[in-house]
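Complex shown without one protein chain; remaining protein chains in place.
Going in written order, the chains are labelled A, B and C, and every chain counts its residues from 1.
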Amino acid sequence: MTPLHSYLLLSALLFAVGLGGALTRRNAIIVLVGIELMLNAANLNFIAFWRYGQNPQALTGIVFVIFSIGVAAAEAAVGLALIISIYRHYKTANVDQIDSMKG
Amino acid sequence: MDQIFVNLKDWLVALFPAGRQQELVSALISVAALIGTFAGLFALTTVLERKGLGRIQNRYGPNRVGPYGILQPMADGLKALTKEDVVPRSADQVVHFLAPLVLVAPVFLALAVVPMGRNMAAVDFDAGILFFFAVGAATELSVFMAGWSSRNKYSLLGAMRAIAQMISYEVPLILSSLAVIMIAGSLSAVTIVEKQAGYSGLIPHWFVLTPWGFAGFILFMIAAAAESNRSPFDLPEGESEIIAGYYIEYSGFKFALFFLGEYIGLFAASGLAITLFLGGWNAPFPFLTWIPSYVWFFGKLLALIAVFIWVRGTLPRLRMDQLMNFAWKFMLPMALINLLTAGVWHFTPPGLARWIICALLVFGPYVALGRTLFESKKLAKRTYSYAE
Amino acid sequence: MSATFVMLAVLTVVSAVAVMLLRNLVHCALALAVTFAGLAGIYLQLNAQFVGFAQLLVYVGAVAILIVFAILLTRGREPPLQSVFSGSAIVGFGIAIVVFAVLATMTLSSRALGMEKPGEANASVAQIGEQLMTRYILPLEVAGLLLTVALIGAVIIAMRDKEPE
Partner (left out) sequence: MLGEGIIKGMGETARNFFGSYVKEDRLTTVQYPEERLPQKEAARNFPFLVYDGKDWDKGLRCVACQICEKECPPQCIYIVKDATKKPDHIGKMQFQAKVFDIDISVCMSCQICVEVCPFEAIKMDVEYELSTGDRFGQLLLHKDQLAKSNDYYRKIHPTEAAEVDARMGAEKAKAEAKAKPAAATSATPSKP
């Protein structure tokens, strides 16, 4: 059987990959994708802790993940809408070039 | 007789040593049976569809290969297999190759939760209906992969249309099935079918025979036709405008796979419609229950496919804006109202009053929406310059 | 470690790395869909059926498609030969590696090391629904409100500005 720490390590790895991507990629969309990956890593932790926890009947982890999925979907929609609107304005989705606040 | 296939499978599984191996064999048998049955049904449907459409258009349809043309699918299959598989030079090879597989695998997966007879669901998930919609979501991705990787403007246009259409119609599809889930109180397909067993007098307890169920069934069928890109919602293919949409650059066996995936998707949607609204494998009358349950399921499936063929032979293709307007301004409000009606139905005591209230709740908005949607358009009488 | 877990974990991590390294943005989005599907598989392997299917439905069916649309809508005049990483990439990688190192050491030194499953745990849809409708009714309503606001907000943000008349 798979011990709990392997899930936690996988989650940490996913989080690190997402973080690395979010910090280093030029394209704003991929930055957003990195953030999504980090959220998913957190979700994985919730599920793993629910499964290995002492009180799985409480369903706290599951319910939290359901809310997290719903909120993440909203976050992705708004984030992408923002990126599209920024792209319309600057004609680029490169985060390095979007550096001025003035319209 | 009713359990003949179940017993056959049990017997086959019992030949193997118990434990892990038996589970594997059981799964393999289910998968093989599913693929075999539905691939055969696909072959049958293609020829029936072409013959039916032919009859609707006052012609014979295929009648050359075999008696009455029933061997036509074999000829088609041979042709598809022997054709050259052309991949455009600038296409994205890997994605282009994966797209048909990504389409075919999920639609077969979706079929797994549909109960095809008493004890004849390949898997009975606790969240079976959710599973159906979840794997159905992957088909959108495959359509995009096909359209984008072909590096062809027509195919990309077709893919974009298809995705916009699928996403728009997924909302009423799920909402209309939600009414059933609400009343049945379960997401498991097997339980939903069990809830529809039983008869009052001669009338079965199918959900389609209630006001909200009937409206839900119609909405579900329309949305299912749009989801599986069937006429009159076949804009993504639109031969006359974008040639064949996202499969313009596919030939030979990959095209056949797309074709197969599309039809299996149609079967899966019809199967779900049967499960949710038409009582699954239950017989329509109590004195017909001696006929095996799978006969009823496949009979209903064929009847629904015939309806799809009939609609395809009748209705012209919609325009893109009409399609979107229809989804968001008619289907979505109707599905929401239907959900409300199902709730009202659940909380009012049985009787004639419940029927009248619920029928009014569904029919009133239908008339109101139908009138207002087209009233604002101010459709003028069409005049022709040259034709009389 | 069971074979299913290893397979799913490798699939998930490899595709996640691919998302972050590939040059072609559409390939990134497709790899992202694979990552999400792999995670859904891991949820299923952890007996969280409902969450796994919801993950498939929301992430593969909606978010991945949304990202693909956004990529196609924002493509264009960017120089293709530029590096995909921004100027300060080294620092970013460094931070990511440090974060992973910290998390991994914490995990490996915690009580979680070698912890096994405490028997069967199952979350049926009925149980989840009951919890959502009783204990978590307020969060549920707030989430519904949030989704509605996000829907309207996304539409308004992405809507093309009206031409000045």
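Operating definition for what follows: contacts are C-beta pairs under 8 Å (C-beta built on N, C-alpha and C of every residue); 3 or more make two chains touch, one makes a residue touch a chain.
Just so it is clear, the model here is predicted, and its values are computed rather than measured.
Taking the complete complex into account, the chain left out of view touches B.
Of the listed residues B:L28, B:M74, B:I203 or B:L315, the one in contact with the hidden chain in the full complex is B:L315. Of the candidate positions B:V6, B:I56, B:L101 or B:L302, contact with the unshown chain belongs to B:I56. The missing chain lies against subunit B, touching residues 52, 55-60, 310-311, 313-315, 366-367, 370-371, 373-374.
Simple rule for what comes next: only the chains that are shown with their structure count from here on.
Judged by the touch criterion defined above, the protein chains link up one after another in an open path, with no loop closing it. Farthest from subunit B in terms of Cα centroid separation is A. The distance from the centre of subunit B to the centre of subunit C, each centre being the mean of the chain's C-alpha atoms, comes to 29 Å.
Those residues of subunit C lying in contact with subunit B across their complex are 26-27, 30, 33, 37, 40, 49-50, 53-54, 56-57, 60-62, 64-65, 68-69, 72, 124-126. Against subunit C, in their complex, subunit A makes its touches with residues 1-10, 12-21, 23-30, 32-34, 36-37, 40, 43-44, 47-48, 50-54, 56, 59, 62-63, 65-67, 69-78, 80-85, 87-88, 91-96.
Interface of subunit C with subunit A (complex): residues 1-2, 5, 9, 12-13, 16-17, 19-20, 25, 28-29, 32, 35-36, 39, 42-43, 46-48, 50-51, 54-55, 58-59, 62-63, 66-67, 69-71, 73-74, 76-78, 82-89, 91-93, 95-97, 99-100, 103-104, 107-108, 110, 112-118, 121-123, 127-128, 131-132, 136, 139-140, 143, 146-147, 150-151, 153-155, 157-158, 160.
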